[in-house]
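Yeah, one chain of the complex is gone here, protein chain that is, but the others are all in their spots.
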Amino acid sequence: MNWLGWLHDFLADPAHRSGPDSIVHRLLEHLAFSAEALGLSALVALPLGLLIGYSGRGLFLVTAVAGVARALPTLGLVTLAVLLAGVGDTAVLLPLTALAAPPMLVAAAEGVRGTDPDVRDAARGIGLTHPQTLLRVCVPAAAPTLLAGVRTASVQVIATATVAAYVGLGGLGRYVIDGLATRNYPTTVGGALLVVLLAVGVQLLFALLIRLAAPPGARSSPRTRARRTGGPSEDPATVPASPPALVKEVP
Amino acid sequence: MTPRPVRTALAVALLVAGAAACSSSGGGDPLAAKSPAPAPSAPASAGGASGKTVVVGSANFPENVLLASIYSQALQAKGVKVEEKFNIGSREVLYGQLQSGALTVLPEYNGALLGYLDAKSTATGKDAVNTELKAKLPAGLAILDSAAAEDKDSLTVTQETADKLGVKSIADLAGKAQDLVIGGPPEFKTRREQQFKDVYGLTFKEWKPTGDTTANALKDGGIQVGNVFTTDPKIVQLKLVALDDPKNLFSSQNVTPLVNTAGLDATGTAALNAVSAKLDTAGLTALMKRVAVDKEDPSAVAKSWLKSAGLS
Partner (left out) sequence: MLDGEPLVRWHWLGDHLGYLADLTADHAVIALVPVLLALLLAVPLGLACARFPRLYQPLAAVFNVVYALPSLAVFVVLIPYTGLATRQTVMVPLTCYALAVLLPTAVDGLRAVPEPVRQAATAMGYGPWRRLAAVELPASVPYLIGGLRVAAVSSISLAAVGALVGRGGLGYLFVDGFQRTFPTPILAGIALVALLALATDLLLVAARRVLAPWERGVAR
C-alpha cells in the first residue's frame, strides 16, 4: 500500500461517490458551515470595524477584545455548544463565527484608519458627508486590507470546520475523524487534502479579488499602496495571517 | 492575473499531493502495527519485563478510562511502574499501538474484540468467545482472565413491568411480547428483529427507534422493553431491570485485559487477574454512575473501588 494507492482507495470508495458520505456532499456541507459562519461574522464585524476605523474611537478596545476572542479554543466552544444546544448546525456556526470575526474586525478598522488623512480631508473639503467619505473614499482604499482580513478568516474557518465532525456533524472533517477512528488511513489523508485544496482555492479567489479591488492608481505599484495604507507587507497575499499589530504604521 | 505567491501556493499544494501520490517507497499504513518508523517507546524485549514501565492505555469513552484507571492503580499497588495514556482513540487505533508495544495493557470487551478480529464469528458465551479469541489473537498479544462484569446489549424493563409481568429473562417474555412496544437505537431493529424470532420466538407489537433516550422512554411508558447497555448508569437511576439472556442472543462483552505479553511480567498479570476476579456488572454499573452522573474523577472512583475490593 502506498500514497497513490491510498488516494485511489479514497476516491474509488463507492461510499465516497454518492450518498451522504460522498465527497461532493461532504464538500458542500463543509462549504455551507464555512460560508454561514463567514457570512454571519462579516455581517457583524465588517460594519463595526469600518465605523471604529473611521471614527478612531474604541480601537484599543476592539483589538483587545479581538485578541481574547482569537484565543477562544474552537474545540471547547463546539463541545460546550453541543451540550447546551444539542447536535445541530448552530453548535458549530457560533464557534466558527467567533473564530472569523476578530480578523475581519481588525482588518476593517485598520484598513479604514490607514486611509491617507489628506485624501480624507480632501473628500470632506469637496463637500462629502461622513457616510459618503467612509463609503466612497475610505472603503475602496481599505478594500485590499479588508479583503486580506476576510481571506485570513476564511482559511482559518475552512481548516477549523473539520472539528465539527468530532461532535457528530458533517463536513470534510468526517473523513479525518472517521479515518482516525476506523484506522482507515486513506480516508484521513484524502479528507485533509480536500481541506487544503479548498483553502488554497479560496486563497486564489481572494488574491484575485484583492487585485481587482486595489485602487486603479495603486494597481501598478503595490509597493507604494502598501506604504500608504500602512500595510506591513508589500502584497497582502503573501501574509498568511496578517497580525493585527502589524497592520499598523511602524516607524 | 493572480499574484505569484498564491499561484505558487497552488503549485506547492499540487506538488505536495503529487509527491505524496508518487512516493510509493514510503509504504506502510502509519497507523498499522508494523509502521515504517516504530514508535519511540519500543516494545520491551521478551523476558526482561520486570522493572520496565507498563503503559496502560484506554479508548475514548468514560467507562474505558475508568477501567484503565483501575488496571493502572492495581498494577501500581503491586509495585509495577505505570505510565497512563488514557482517552486516546478507538479500538482500531489502540490495537495497532498494542501490537507495536507502544501500549502494554488495554481494557477490552471480549465479544467486541472478537468481532473486530473476525467479523463472521458467531460465538456468544463467555468461554466460547474467549477460546476463539485466544486462537485468533496474533503472537505477542494475549487476553488475561475475563471479569464477570459486562457492558453489553440487553433488553431492559422497569421494575414495575418486571413485577407485573413476572419476567426475569428474555425467555419469560414468550406469550407477552405481542403486547409490548420495544425501543432502541435505529439500527437495533434491522440487527435483531429476526434474531428475537429465531432464538426466542418473540414478535413485538412495535419497534420504536428511541436512540439515546431509550431509558427515559421506558420510564415514561412510551416503550415497555428497551435496548440499554448493561452498565448504563440510568439502569440504577431509573430503577430498571436488565433481563437475563439464557440463550445468549447478545454476545458476551466481559471486561477483559488485552496485553502485550512481552511488556507484562507475572506480578502484573496476577494484579490484573485479581481485578477481573472481583469486578461484576452491578459493581461496574455503580462505579459508572459515580463517574458519569456524580462527575467524580475516574481515578478517584478506581481508587475507592480497589480499596473496598482489598486490592490496593
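In order of appearance the chains are A and B, and numbering begins at 1 in each one.
Just so we're on the same page, a residue touches a chain if its C-beta (ideal position, glycine included) is under 8 Å from a C-beta of that chain, and two chains touch if they have at least 3 such contacts.
Just so we're clear, the structure is a prediction, and the values are computed from it rather than from any experiment.
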In the whole complex, of A:I23, A:V176 or A:I210, the residue touching the missing chain would be A:V176
Of the residues A:S41, A:T115, A:T145 or A:Q203, which one touches the chain left out of the display?
A:Q203
So that we can see where the missing chain sits, which residues of subunit B does it touch?
4-6, 8-9, 11-13, 16, 30-31, 35-41, 57, 60-62, 85-89, 97, 102-103, 291-292, 295, 297
Residues belonging to subunit A that touch the chain removed from view:
60, 63, 67-68, 70-77, 79-80, 82-86, 155, 158-160, 162-163, 166-167, 173, 176-177, 179-180, 188-189, 191-192, 195-196, 199-200, 203, 232-233, 238-241, 243-246, 248-251
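Criterion: only the chains that are shown with their structure count from here on.
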Okay, in this complex, where on subunit A does subunit B touch?
1-5, 7, 180-183, 185, 189, 193, 196-197, 200-201, 203-204, 207-208, 210-211, 235, 237-238
Would you tell me which residues of subunit B are touching subunit A in their complex?
1-3, 5-7, 9-10, 13, 16-17, 20-32, 89-90, 92-93, 95-96
